[in-house]
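Notes follow once the structure below has been shown.
The excerpt is restricted to a subset of chains, each kept in its original location.
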Amino acid sequence: MIIVLKPGQESVVTELKRHFGDHHDVFVHENRVAIAGITADELIGSEKATAEELITDEPKAVQGSRQFHPEDTVIKTKHSVIGGDHFTLMAGPCSVESQAHVLKMARVAKENGATVLRGGAFKPRTSPYSFQGLGEDGLKYLRQAADAFGMDVLAEVMDDEHVEMVAKYTDIFQIGARNMQNFSLLKTVGQTDIPVMLKRGMSATVDDILNAAEYIAAGGNHNIMIAERGIRTFDNKYTRNTMDAGVVPVLQKLTHYPVIIDPSHAAGHTEFVTPLALAGTAAGASGLVVEIHDDPAHALSDGTQALKPNEFKDLAEKAVAVHDLLFGMDEEETDTEPQTRH
Amino acid sequence: MIIVLKPGQESVVTELKRHFGDHHDVFVHENRVAIAGITADELIGSEKATAEELITDEPKAVQGSRQFHPEDTVIKTKHSVIGGDHFTLMAGPCSVESQAHVLKMARVAKENGATVLRGGAFKPRTSPYSFQGLGEDGLKYLRQAADAFGMDVLAEVMDDEHVEMVAKYTDIFQIGARNMQNFSLLKTVGQTDIPVMLKRGMSATVDDILNAAEYIAAGGNHNIMIAERGIRTFDNKYTRNTMDAGVVPVLQKLTHYPVIIDPSHAAGHTEFVTPLALAGTAAGASGLVVEIHDDPAHALSDGTQALKPNEFKDLAEKAVAVHDLLFGMDEEETDTEPQTRH
């Protein structure tokens, strides 16, 4: 149950924690107190009197829910603001291939508006015999490249043992699709204060995503963004996955976390990356994370889906234009009749 | 195999038909001749000499392919132009409910830019005990409403026996998702000259769609458009289907037929219709077909997904703006460096 407190009733929070905290999880956000697994009947009179509203249909993943936290989460890193009305571009090579190469890619990313540099140092490859990344060296090169251009680093962490090490280099953790329900890993990053981009698993339902995010939030880390990267369906002949554009407004309704689109993994082929990026942007995404490479044919991983610099330039210009157009149109409406999101 | 003829070599077409026509399907489009199932070795010297290029990797659905027909198909009805750079809005009630109601909905559609009026007279309902539509009366009301506002009619035809009757009232046939591989029906509409909107089946692959369209083309009717209306995936808790935005650029690469988005059936819930419509538009769709209703709560079918007039107004304005923006940006590029689509 979520108790929405009347103004000036914050003092009841201590009482509620004393009353219910031993046997129930109690979460507080501004004037809202969520107490897991209780009913209105369990509140005593004085507690009830402080409530403006009792919300009883909250989901299990309560901390991530709009009922508990109505306003958008806006994540602030050194160089980026993610969520709310902001639109954030993140780009970089699939793998960090060398110190020089990631620097070159950082320049391309930054020149076209990206403020976050992505790059894989530890690569989750389907086959154990494929290139597995440069490891910690890769992270160093990524950090140097980002610093050279005033960007944030987005780096994947693949297991809880590496969280501490990756934390030394990154500004945002990426949890990959295959690890979306690696609960040990989710708990570990949940105990840090580094923002996390949680990628949707290939067959994760919306509820699965929200519960996975809740594992992070349960540890105290609320700087979470969710990335749609395409799901597995019956047809993957022409695109690697099926991008679920609908998940953007669905998640925005249900949760306050920003939703990011990864059109590269969804498309799997360069020629379809930009249309998917624009589709996700028009559906309302808060940003894009895009793989780029100056010589895709010789990339060490996933070259078929990497955009060349000029292709990324085109994508970036169009995506920003679409976001600005649609957000501008919403603003205008707001002038005449005030409205909440959705 | 497709033979691309050198300029001025059209006379060889007659020879090729005489040579191969008895045992092979032969199709001609401008300077291209497709002959099913032959290899270059079967051409005699004089035939080969007329060829600028021999294309051997054409798909089975050859008439619908870009290899055979490189330029976009543009469909012209009395009130609409569909395909190419055009953007077409189609709207109307899920079911035709009464003469007065469909007239009212036609006004809403037209006032917001729609040139095609959709409406169900024969409804394919999952249960035999659900409302099955007004039948021929529904078609009459739909026709009258469209005529009153200078619009085209888009009406579903559910079986080959009704093709002739529906043809009396409609400007565009709709083949529903459940009938996408009703080959008898496809053949019958293929023998008319009325444009056809072929809706993607719930689990139809891209190749399935193209082959279904080819059944229509094989009968001689090339005025085909393809509508994405969402596919079945593992998650339908929040949206009725999963809209596959990626199918838009994929189909545009493979076929010359216009691709239309039906965000209503994809979303299944009003609040997600507009984001999906915009996603499809940004992905490059040639138009939208949207269900509208002034009183969705009392609609005779699919009320949960019908937009109210003011919601449709908002969708229409934004979709046109997104299309114009992106198409305008493509135009600009074309000024400096000429490029073909994709």
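We call the chains A and B, going by the order they appear; numbering starts again at 1 in every chain.
Everything below uses one rule, namely that a contact is a pair of C-beta atoms (placed from the backbone, for glycine too) under 8 Å apart; a residue touches a chain by one contact, two chains touch by 3 or more.
Values in this document were obtained by computation on a predicted structure and should not be read as measured data.
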Whole-assembly copy number, given 2 chains displayed: 4
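As a convention for this text, only the chains that are shown with their structure count from here on.
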Euclidean distance of C-alpha centroids - chain A vs chain B, Å: 35
Chain B residues touching chain A - in the complex, by the definition given at the top: 203, 205-207, 231, 233-235, 237-239, 242-246, 248-250, 253-254, 266-267, 271-272, 275-276, 278-284, 314, 317-318, 321-322, 325-326, 329, 333, 342
